[in-house]
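Here the structure is laid out as C-alpha cells; the discussion comes afterwards.
One protein chain is absent from this view; the other protein chains keep their places.
Presenting chain A:
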Amino acid sequence: MNNTRTHTRSVMSQLLTRSLGKAVLWIFLIAAALLALFPIIMVVLGSFKTNQELTGSATIWPSSWHFSNYLEAWKNANFSRYTLNSIFVSVVTTVGTLLVASMSAYAVNRVSFIGKKAYSLLMASTLFISIGAVVLRPQFDLMVMLGLNKTLWGVIIILISAHATCYFILIGFFQSIPRDLDEAAMIDGCNFYSVYLRIILPLLRPALAVAGLGAFQGSWNEYILPLVFTMSNPQLQTLPVGLANLRYGIGAASEVQLMMAGACLSILPLLVVYVFANKSFMQVTLGAVKG
C-alpha cells in the first residue's frame, strides 16, 4: 500500500518536472519570438500613428489609424520616386544576374575548356577578398568614363558584376540535370544555344527562383552602392538611401511617422513574399553558403 503511494508520488513529480521543463522551454521560445518580431510590429503599427503619438505617448496599438501617412510619404516625401527607382534597380539586376550567372554556370558545368579552373578560382576569390568601400571609387570612375554615373545603370551593372553567389547556387543545381538530356536534344537537332534555352533554363527553374530571390533581396536592400552613386542626384535615390537621408534631414524629429511609413514601404514587399515562400529565403542562405 505504502509502496504504491510513493510510486505514484514519484511518477507525479516526474510528470511535474517534465511539464515544468516544457513550460520553461515554451516561455523561452515565445520570448525569443516576441523579441524577433518587436521592431517589425512597431514599424508596421507605427506607420499608422500620428507624430505626436509616436514621440509622446507610449502606445503599441495606434489610437486611430492614419493611412494618410502613406499618402504623404508617397507624394510629399518623394517615396514614389524612391520606390520606382528601387523596383527598377532590383528587377533589372535580378534578370541580369540570373542571365549572366546561368550562362556561365551552364558552360562551366557542361564543357571542359582551358582556363575553367582559373575562372572558378576567380569567382570564389571575389567572395572572400574585401577591401571595403575602396573599390567604390574606381568603380565610380569607370562609370564616369562610360557616362553612366548619372543614371541608375551604373548601380545596376556593378550589382550584376557581383554575381558569384548566384553562380555558385546555380552550379550546385546543375548536377541534378542529367547530361543525357542535352545529348538527346543535340541528336534531335538542338545546338549549344538552343539546349540552354529549351532544356537547361526550364529545368533550372526552381534554382533560378531561389537564386533570383537572393539577387532581388540583395539589390532591394543594398544601401552603400546607391548611396555613393546618387550623392549628387537625389532623383535617383532608392528606398534605403532616401529613407536614411530622412534621418539626417532638417526637422527629422518632426517626421517620424513618415520615416515609419517609408520603412514599411521598403520592408513590405519582402515581408509579403516571405509569408508565402519563407522556405525559399532559407534556401538562398543555405545555397549561398554551401557553394
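Side notes on the structure shown:
In this text, contacts are C-beta pairs under 8 Å (C-beta built on N, C-alpha and C of every residue); 3 or more make two chains touch, one makes a residue touch a chain; residues count from 1.
Everything that follows uses one rule, which is that contacts and distances are computed from a predicted model.
Name of the non-displayed chain as stated in its UniProt record, restricted to "ABC transporter substrate-binding protein", "Cell surface protein", "Competence protein ComFC" or "ABC-type sugar transport system permease subunit": "ABC-type sugar transport system permease subunit". One of A:A32, A:L71 or A:L84 touches the chain omitted from the figure, and that residue is A:A32. Contact between chain A and the unshown chain involves residues 25, 29, 32-33, 35-37, 39-40, 42-43, 46, 54-58, 60, 99-101, 103-104, 106-108, 110-111, 113, 119, 122-123, 126, 129-139, 142, 157-158, 160-164, 167, 191-193, 196, 217, 220-224, 228, 231, 239-240, 243-244, 246-247, 253, 256, 259-260, 263, 266-267, 270, 274, 278, 281-282, 285-286, 289.
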